Each structure stands twice: as C-alpha cells, then as structure tokens.
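Every protein chain of the complex appears in place save one, which is left out.
Chain lettering (A, B, C and D) follows the sequence in which the chains are written, and residue indices restart at 1 in each chain.
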Amino acid sequence: MARKTVIAQTREHRRTRFGRKAGLAPGTLTYLGEKRDFAIKAELFRYTNETIAHKAAIDLHEITFGQASDEVYWYHVTGVHQPDKIAMIGQQLGLHVLALEDIVHTEQRPKVDDYDTYLYLVVKMIDFDQTNQCVTTEQLSIVLCGNTLVSFIEDKGDVFEALRERLKKGNMKLRKSGADYLMYSMLDMIVDNYFVVLEKIGDQLQELEFQLLDEAVKSNQVELHRLKKELIFLRKAIWPMREVIGLLTKSDSRFLKGNTDLYLRDVYDHCVHAIDTIETYRDLTSGLMDIYLNSISNKMNMVMKTLTIIATIFIPLTFIVGIYGMNFDYMPELRVWWAYPAVWGLMIAITGGMLWYFKKKAWF
Amino acid sequence: MARKTVIAQTREHRRTRFGRKAGLAPGTLTYLGEKRDFAIKAELFRYTNETIAHKAAIDLHEITFGQASDEVYWYHVTGVHQPDKIAMIGQQLGLHVLALEDIVHTEQRPKVDDYDTYLYLVVKMIDFDQTNQCVTTEQLSIVLCGNTLVSFIEDKGDVFEALRERLKKGNMKLRKSGADYLMYSMLDMIVDNYFVVLEKIGDQLQELEFQLLDEAVKSNQVELHRLKKELIFLRKAIWPMREVIGLLTKSDSRFLKGNTDLYLRDVYDHCVHAIDTIETYRDLTSGLMDIYLNSISNKMNMVMKTLTIIATIFIPLTFIVGIYGMNFDYMPELRVWWAYPAVWGLMIAITGGMLWYFKKKAWF
Amino acid sequence: MARKTVIAQTREHRRTRFGRKAGLAPGTLTYLGEKRDFAIKAELFRYTNETIAHKAAIDLHEITFGQASDEVYWYHVTGVHQPDKIAMIGQQLGLHVLALEDIVHTEQRPKVDDYDTYLYLVVKMIDFDQTNQCVTTEQLSIVLCGNTLVSFIEDKGDVFEALRERLKKGNMKLRKSGADYLMYSMLDMIVDNYFVVLEKIGDQLQELEFQLLDEAVKSNQVELHRLKKELIFLRKAIWPMREVIGLLTKSDSRFLKGNTDLYLRDVYDHCVHAIDTIETYRDLTSGLMDIYLNSISNKMNMVMKTLTIIATIFIPLTFIVGIYGMNFDYMPELRVWWAYPAVWGLMIAITGGMLWYFKKKAWF
Amino acid sequence: MARKTVIAQTREHRRTRFGRKAGLAPGTLTYLGEKRDFAIKAELFRYTNETIAHKAAIDLHEITFGQASDEVYWYHVTGVHQPDKIAMIGQQLGLHVLALEDIVHTEQRPKVDDYDTYLYLVVKMIDFDQTNQCVTTEQLSIVLCGNTLVSFIEDKGDVFEALRERLKKGNMKLRKSGADYLMYSMLDMIVDNYFVVLEKIGDQLQELEFQLLDEAVKSNQVELHRLKKELIFLRKAIWPMREVIGLLTKSDSRFLKGNTDLYLRDVYDHCVHAIDTIETYRDLTSGLMDIYLNSISNKMNMVMKTLTIIATIFIPLTFIVGIYGMNFDYMPELRVWWAYPAVWGLMIAITGGMLWYFKKKAWF
Partner (left out) sequence: MARKTVIAQTREHRRTRFGRKAGLAPGTLTYLGEKRDFAIKAELFRYTNETIAHKAAIDLHEITFGQASDEVYWYHVTGVHQPDKIAMIGQQLGLHVLALEDIVHTEQRPKVDDYDTYLYLVVKMIDFDQTNQCVTTEQLSIVLCGNTLVSFIEDKGDVFEALRERLKKGNMKLRKSGADYLMYSMLDMIVDNYFVVLEKIGDQLQELEFQLLDEAVKSNQVELHRLKKELIFLRKAIWPMREVIGLLTKSDSRFLKGNTDLYLRDVYDHCVHAIDTIETYRDLTSGLMDIYLNSISNKMNMVMKTLTIIATIFIPLTFIVGIYGMNFDYMPELRVWWAYPAVWGLMIAITGGMLWYFKKKAWF
C-alpha cells in the first residue's frame, strides 16, 4: 500500500512538471528534477604545471571567464536546483540563455553546442546504486572557454575524486595541458564508469543464466525484466554520448589544442565499445527469456504427463472394478471362484502394458 | 450496439473521403477532415518592441503580405473547413495552389516547402484528451514571408495562449525579434507539448507495470494495446517533425535571421529526444507484454497443478474403493475384520506418499 | 476441390512462364502476364490551351513522336499482351529494346530510365477489387518525349477517367502545361488512389480490432493473415515508387519544364506518407495478432478452469461415496442410522470449502 | 542410420577443409569444394558478326589473351577441381594469384575486382534440383580482357545452352557486340534464372498456405523450415550480386563499351527485384508460421474442449450413481419405488443444463 502511495505522489509531482514548463518562454529557467534542499556550492582548482591552488568552497560570484594568466581554472558547481543562482553564474560567464536552460533542465539529451566564444557540453554520468541495486543517471554540463572550465552536476558526491587527486599530485600530463585536456579527463572517467556499470549488469546476467539453466522460478522473470529495462535506459543515455564525442573529435574545434583530439578519439572508441556491449547484452536477455519460458513450459509439461500417466492407468482399472460392482441378478462371472484373481491378473496386465507403452514413448 | 453504429457511420464517412479526392485535379481544395460548423475566423497581432496591437477578430480580407512597416504581423486563422474562404485568403497572399491544398487537407505529413518568396510549413500539434483518455492531433500550417506570419489551425482552442500573454507582456526577446522568432516560439511550444503527452503515457506505462508485476488481469491487455497504438501514431507524427526542423536548421534559409537557427537547433534536439523516448517506451511495452503473458500463463499453470494434484491423489484411491465394491462371491478379504482399517491405512499411505512426492517436486 | 484445380492450373501456367523467358535473348518480347483476348487499342488526345481533339480509337500505326506543332499529344495504349503490336509501336517511336521488354513484362519493379531522347517510366496502379475484396495491381508504362506522352496499361478500365474530363473541360493548368505536367497528373492520380486503397485496409483493420476486442473467432486469423499479406504486397509495390519519383524530382531532367518538379515533390511527399501509413498498419497488425492469440488463449483458459473446478469438486466426492460402496463385512459406519446424513454433511462441507477456495483464488 | 553416417562423413570431410586452408600462404590454390573426378575441359567460341567458329573441346594450353584480331574469344572452362591445371591457365593468362585462388575456392562471396588489365568477376548460379527438390548453387568466375572472355564453372551442365544457340544463330546484337556484351548476356541469364527458382519457391509457399488454411499437419513445419532455409541461403547469394552488378554499372569501367552499362543497369534492376521478392517471401513464411502454430493450437484446443465437455458432464453423474451404490443400512431413498426414475430424471436434467451452458458459451 505504502509503495503505491509513493508512486502516486511521484506521478503527481511529475505530471505537473512538463505541464509547468510547456507554456513558458524559451530560456526561462525552471528546475524540473528531483527535489533537493542543499545550497548550491562551487569549488575552484587553479593550476599550472608548477603551482596548484584548491579552494573547496568559493563564492558563486567569483565564477568568471577571462583570467589573463596562463593558469587553468576549473570551477566545479554542485547543484542546479536553484535557478536564480544558476542564472547569476550564467550572467557572469555571459552564457546564452539556451545553454543556461539546458544546465537547469536535467532531463536533457547529451549534446554539444558551439557558441562561438565557448563550448557547451551535456553528458550523462551513470552509476550503480548499491543499496537499491539499480542504475542511476546524473547530468553533467561542461562550459569550456579558453583556459577556464566550468562544470555543473546535480547532486553531491561525484566520480571525479580520483581526478582531484591526480591534479594535486602534479607532474603529469594533466597538469601540463590545458582546460581541454581536463575536459577529456572528465569524459574519459565517465565513459570508464560505464564499463563498471555494464560489468555489474553482465555479472547479474550471467548469474541469472546459471539459475535459469538450473531451474527457473517466477522471480527470475521480474529480475530479467529489470535488467532489460536498465539496458533500455542505458542505451538511451549512451547512444547520444557517441554522437557527442564523435562531433567533438571530427570538428576542427578551436577549443581543442595539441593532440587532445587523439585522446578524445580513444574515448570515442570506448563509447562505441560500450554500445556494442549493451547490444550484446540485449541479445543475451532475449536468449534468457527463451530459456525461462522453456523452463516454465517444461515444468508444466512434466505436471501434465504425471496427470496423464496416473489418469490413463487408473481410469480403465476403475471401469473394470465398476463392472463387477453391478448388481445384476444374472452375472455368471461373479459366481466362479477364480474370477476375482482373474480380474486382478487382467488389471495387472493392463497396467504393465501401459507402463511399457509410456516407457517406449519416453514419457518418463 | 450504439458504439458499432457510430463506427459504421464513421467508416461510411471516411470511405467516401479519399474516394472523393482521388479523381480531382491537383490543387483542388477539398476539406476531408472532421465535420465542423463554426465560421472560420482570424485574429491579428501587430507588434514592435515598443508597441503592440491585438485584434481578436478581423475580417478575412485583411490578411495580406507586404506591409512596409517594421512591425511584425501575426495572422492566426482558426478553422480550415471552408475551402472557399481559405482559397480567398490564399489569393490575397499569393499562395501556390499546392500550399493551399496542404492547408485544407488536414491529414498531411509534416513538411517544409520553400516557395521562393515565402516559406510554407506543416506540423502536428499533439494533445492529451483528458475526457477520452486518448491522444489527439491537430494540424498547424505556417506561412512565413518577411515580417508577416500566417498560421492556420483546425479547431478552436490551441496551445498558444501562453504565447499571446508573453507577446502582450513585452520587453522580451520575442518582441525584439522578427516573425522567424515567432515561428520558432510556436514550434518550441508544440515540441514542449510532446513531452507533456509523452509523460502522461510514461506514467500510464509505469502504473501498468506495477499492476502487471502484482497480478495481471484481462483488461491490462486492452490497456497495453491502447498504449502501443498511441505510441505508433505518435511516432508517425513526430518522426517527420524531426526532418522538418532539421531541414529548417540546415538550409541557409533567407527566412531565418540573426541567431534563430541556433534556437531551432535547440528545438531539433528536443524533437530527437522525444523520438528517443518513444522508442524507449515501445521497447518497454514489448517488455510489459512479456510480463502479461507470463503472468497469465503462471495463473493457468497453477490451475493445472491443482487439478493434477487432486486428480492424481483421488483417482487411485477411487480405484481401490472400487475394488472392494465388487460383488464376487469369493473375495476372502471382505470377510476378515481388519481388512477395512487396512484399506484405510493403505489409502492414507498412498496419499502421504504422493503429497511428499509433490512437495519434493515443488509443485505447491 | 474446384478451387484446388484452379490453383493447380494457375501454378502450371506460371511455372512455365519464367522458365520460358529465362533462356531468351535480352530484349526478346514475351508476354508473361494473365491471359487476355481483346485486341490492343489506343486513344489519342491532342490539345493546347485553346483547342482539344479526342480520338477514342486510333490505328496503332499513328503513334509517333516528333510532331512539330506546339500541341501536346497523349497516346494511351490499352493492352500489352500482343508483343508483335507493341514491337511495332516501339519501332515507330524508336524505343530501345530494353524499354520495350519492360513494357511487355508486367511484373516489372517500378523504375525510371533516361534514354537520352526520351524518358521511360514504370509504375504500379493499385486498386481495390470490390467483388473479391482484394487488392489488385496493374502496370503503367509511360514514355515521355518532348510534347508527346505515350502510356501503356494492361487491361481495360483505368483510374484516368477524371483526367480525361479535366482535359476536356479546359482552361486549367493541365491544358496550359506540357506533357510533363500530364505525366505528373497521372502520377498524382495513382498515388492518390493508394490512399483510397490504404483507407479500405485501415477500415478493415479497425473493424477487425473491434471484433477482436469483443471476442476472437477462428476466421479472424484468416482475415488478419489476408490483410498482412496485402500490406506486404502493397509495400513491395509502393517502396520503389518513392525511389522513382524521388529520382524524377532530384535529377535536373531535361524532360521537366517550368515548376513541374515542384508538383512532383508534392507527389513524392504523398508517396512517403503512404509508406508511413503502411508501416503503421503493419505495426497494428502485429498488435492485433497479439490480441487474437490472447483472446484464444483466454477462452482456452476458461475451458480449463471449468474442467478443473468440476473435476476437483467431484473427484473427492466420488471417492467418498465409493468408500461406502465397499462390501466389507465389518464396516461399523454402515450400521448406524446417522451415518448417511453425516456423509452428506461432509460432502457439502467439502464442496463449500472448495468453492470458497476457488473464489478466493479468483478462478471464476 | 545410413543417413546419419553420410552426415557424419560429410562433416568429417568439411571439418578438415578450412582447417587445411587456414594455415596456407595467400594465393595457394587448394580446392575445397565437392569431390569431382572428371577431367577439366574447355570449349571455345570465336565470332564476329559475320563468322563463328565453335570448338567443343580445346587443349587447355590454347587459352590465352591478346589475340590481335577483331574476333571475340569466349573460352568456357568446365571444372575447377584440378588446381594445377587452373594454375597453368592462370599463368598463360597472366592472372593475379588472388584471382586464381578465388576461381578455385568455390565458396567465394560474389565480387568484382579490377586488375588494371583485366576484370575479374565471381557470381553465383542458382538452380532448382528437381530430384531432391532443393536449391543448388554453383560458382561462375569470369575474366574479361579486351575482346576475350574466360569463364569457369564448377560442374558439367550449365544454364548457357540458350546462349550458345543464340551465338550460332547470328545476326543479333550479341554477335555484333564485344566480349563485354557477352558477359552481360551471361549475367542476364543467371539473374533471369533466379526468378525461375524464386517462382518455384513462391509456388511451394502458396501451396503450403492453402494446406495450412485448410488443416495443418506436422510435416508442414518441416516443409516451412526447408523453405525458410532456402530463402536464407538465396538471400546470402543474391544480396552481394546486387553490389557486384551495381559496382559494374557505376564504375566508368574501361571494360564496358558502347551502351553495355545500360544493359547492365537493367540486370541490376532485376537483381533488386529478386531481392525484394526474397524479402517478401520471408515475410510470408513468418506469416505462415503464425498460421501453422495457430492451427496446431486450435486443434489442441478442440481436443481439450472435448475432454472438458465429456468430463464435466459425466463426472457429476458418476458421483450421483455412486451415492446410491453406498451400502448404508438406513438410506430411505433406496426403498421408495419412484426413486430410481427420479435419479434418472435428475441426471437428464443435469446433462441438459450443462449442454445448454456449453452451447451458450459457444464451446462446440
């Protein structure tokens, strides 16, 4: 009951969402995602190959383009659920109203837009929620302009912890390169994470296969449906990623320096590999569905055979004993002493004959 | 019975429709849509950034191109079921006979035609009819020529109420831009509305999924079929929209000024997203079909198992009691006092053995 | 029996057809279609905007190209089953042997061939045969050269009656334009007729859907199979039409004058729309198949449930009455007066318990 | 048993085949096809428009390019199972080692290779084996160089008998044209033969459909499977043919003179038509599968209904007669004279009621 109420409320909430947005002017910032109540915050990394400065929490007013220094600036904004603050940041950066709308509207399709002076990118981060055993997606928006990169994520906690540590460690290509390489590093991590999630799903598929080949139970079908649904949603999220990264590599963009496009092509290959894997898994699930149905049907057939064997043996026998239960005055068989054993003999012969027939037909 | 009559009439009506049209000269205006009996009417918005004039009802003769002023003119015509009046408007605007035909023929495929001096566009507005719980489509034709936009819709009531209010409010990009931006605003609203409809279908799919995972009933299949059909028709309507808007953005059209193409690309992305969502929902419905069939088959199997268990237990027992109902003169068992309890014992043993066997086989 | 004979004969007839053709030199004229026994005949329309002359039957020798006048000549040949006469016409017109072969070989795929001095076109006319309730196709070949158009159809009776009347009426675009516009008018009529046929199929699908949602009977499946087959054949006929008309519009053909390509693009759009509709109907038929199968399976399940309910109630009862039909000497129950009503009580209790159980399980 | 042995041997034979080839140097000639034991032989046609010479059997050493005369040379080699002889011919003609390998390796995919001085072509001849009622394929390799054409086939007997006769008859386009037109004539015959085979399959499908709509038997499924498999293999053979001929027509090949490309485009159209037909037949087979399954399931349902009707009528009746077979001392009903007819009345009433119920439910 409780679950249904939750669903009903979720539905109520969502029903009004798009309805609210549909009539608004393009570029109006309306947050339509899950409700969140923490304050939007930002952190800043400033680094060259030699120096690095990390401010864990900066004022949102500090986020600007156009630093003349040769440092790389990475502003990482956590939370997009306060449209006014995002609008403020947008004004400071001089972002187009459509880009701002896309940052806030978290059910965006992955895409890349080239706004002359800056590059705008939307991608999907995918993670596996251990507690609910399901796949979650989060939207990451990246704005790249010269030596500055501004990234926006929806919620606290991200997959970039390792990136921060590599930044601090220094003396690596990451520190020697510009903001475009930083962007590549983020995309690389996101796509690498796809494989972590796909591996989890692959393991679950394999486990399910072993169970099904052993013996199918009803819960397998629910599990299989869950996996199929997750693959459908993963596919919806990762297919456009391929286009996005493909566009980035193909366009001779002003935003990519040095051989960053070589690195991006590598991410592109991984992305294609992830899609191949998803398609393969989808093929596998349909194979598992076949096995499941077969297993269920085999069990049913065994039940039916049992019924048939029992019934076909005993129904004729019951008829025979019925005959000699009749009360006719003139039934000469009833009077001879060997009739009763003879009936037993007949019935044993019939049973034997039937068992032999079923054996021959390989019914059991 | 009543419903069938309605259907028969509808069919009769439709059967003659295309038959009527097929033999006519190209460009002959014949209205083939639903019967409507209100008079075609038109409204006019004239605006610059500073001034705006709204006439809720104008004479159809006033609709013309070629105003020399720098105002934007938006003529919005409601109703296309009076071919003569549409023909008259067409003559005033100098429209090609094929464009006129497309305006009146409301089962048109979405498309864009570039007639040198003006641009002609057909799109589909989609809405969710709350009373009949079904998706409805309406055709919108747009003619764009310089600073004038003429739009034609089929029926009273439209999705542009919010647009009118934004126009009146003023001091927004909409008022500062030309008729091409107005066209974009209309397309944006229409595509945004697709998501409202898709969200409704998504909610119904989710609700159906919960019901099916709980317990399938026969009505679920009718519901599932309805959703599948709606997705098929939505797909047919939205796929060509993508081509249309894609053509608009790609062509270096004389009709798009400033950065309106940037805005249209945004609408294009949303359109692609809507198509992705439809395909995802179609995948989901086939998954739900599997669950439904499985659930039905599971229920049936349970029924069969019950029958089998009852029958396989009682058929042998009935045989045994039949034996001792025979009337042979010489049946020694009948005469000893412990025979009756012994038969009971035998029967209880058989029942116990069978129950143990079924338990082992996990039949219940 | 009679039907089978017909089929066998048809098969015999067809088996030899391609076998006969396979070994022949390319360009050998062999008629492979249905047997027809009327004499090939031709009619002629000569018109300018001002004048028109119609000869209902002309000598086949009169069919030639190269009239120097500014009149449009339309030769309409009915029947292609006399290869020698077609060959004669071909010689008069100077047609390539491959074009002639295509005119006679009526199972051609729609195509357009540009033979430098003339254009050759094969399309499929589709009609709905009211008496046999099935779709029929007929091949139309068009040869276009300057101001002359020669068309070939297979059988008497065509869809161009309306065209003839429009020609005679005069003072329309058709009379003012050249032979290319005449060709467009013919294509437009043919494609318009596709919608008439598709509408018939759509109506039948809808009727079938109502029946199936009501109650499925065996004949529905035969009907559904018939509709599926017709859609398969329509698809095979209409898909290449799209290519053909697409080629006509794209190529900057010497054969199209003025804005005839604009008109052809309109036909092209209709053709694409027809294909969309076919695909949509195919999706619908597979949905109807699901409903049919489900309905059949639901009926079967109801039958099985009835059996199960009857059997599970009466089999145990029969066992009980069997017990007291046994003839043991020592069965104390048989001797007490309340035993018989007690057995009745027991049996009523068992029946009630079972009915309650079935009710709870929602079996009926 | 015998059949299985044959299969096992076939398998043994084939297993070693590719294993044998896999490790060899590219260009090593190894024959992997069926075992054949006749000696490779060749015939020669030399012709101009005026003269023709036919040698039914020539020495393999005579096969060379480079005849300076204006005659057309057609060397037709029967058998490719003696790699050394093929190698010898290859040396005489100066063929590339890869082309030679392709001639001998008879499981080649159809393709066309342009080796600067000559054109190499592999295509598949398809025939219908009347005795085994199955489709057979044979590989044809064509080497075209100037006025010389060398063709290689696998086995005795070919589809070119008609071609030879046309050659001898003379005074046709074939004799007036070069070796490229001869090549076209061969391709044309091969593709025409596809339709002969497809027509056979079409007839079998139609016959099967009539049988299935009449009554399905188990053997239908084996037949349907056979047709499906043949369509799969035909598809695999004909699809690449389309590419091959398409490449020939598109490339401005030095090897095609005059308007031979026009003729090849005609063959290309036929090839596309053949593919359309195969796809249509595949759609039909899946429709027939549905009918078959339905028919089987309908028969089964009828069986089940019979069982249910018999059982549900007689099980309650048997219970009733069981009641009055009990041996209780105090059963007052047994003593009244009208009880027996009353029981009969009751049983007739029950039977009638049930029959009425089944009738109402339309069970029979």
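By our rule, a residue touches a chain if its C-beta (ideal position, glycine included) is under 8 Å from a C-beta of that chain, and two chains touch if they have at least 3 such contacts.
Note that the structure is predicted; figures quoted are calculated from it, not measured.
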| item | value |
| --- | --- |
| Among A:Lys156, A:Lys173 or A:Lys218, the residue in touch with the chain that has been omitted | A:Lys173 |
| Sole contact to the chain not displayed, among A:Ile58, A:Leu247 or A:Ala311 | A:Ala311 |
| Residues belonging to chain A that touch the chain removed from view | 159, 161-162, 166, 172-174, 184-185, 188-189, 192-193, 195-196, 199-200, 203, 206-207, 210, 213, 262-263, 265-266, 269-270, 272-273, 276-277, 280, 283-284, 287, 290-291, 294, 297-298, 301, 304-305, 307-308, 311-312, 315-316, 318-319, 322-323, 325-331, 361, 363 |
| Residues of chain D (touch criterion as defined above) contacting the omitted chain | 4, 7, 11, 14-15, 17-19, 21-27, 96-98, 102, 108-109, 111, 113, 218, 221-222, 225, 228-229, 232-233, 236, 239-240, 289, 293, 296, 299-300, 302-304, 306-307, 310-311, 314-315, 317-318, 321-322, 324-327, 331, 333-335, 337, 339-340, 343 |
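Here, only the chains that are shown with their structure count from here on.
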| item | value |
| --- | --- |
| Gap in Å, rounded to a whole number, between the CA centres of chain C and chain A | 42 |
| For chain C, residues contacting two or more additional chains | 304, 307, 311, 315, 318, 322, 325-327, 331 |
| All pairs of touching chains, each written as two labels joined by a dash | A-B, B-C, C-D |
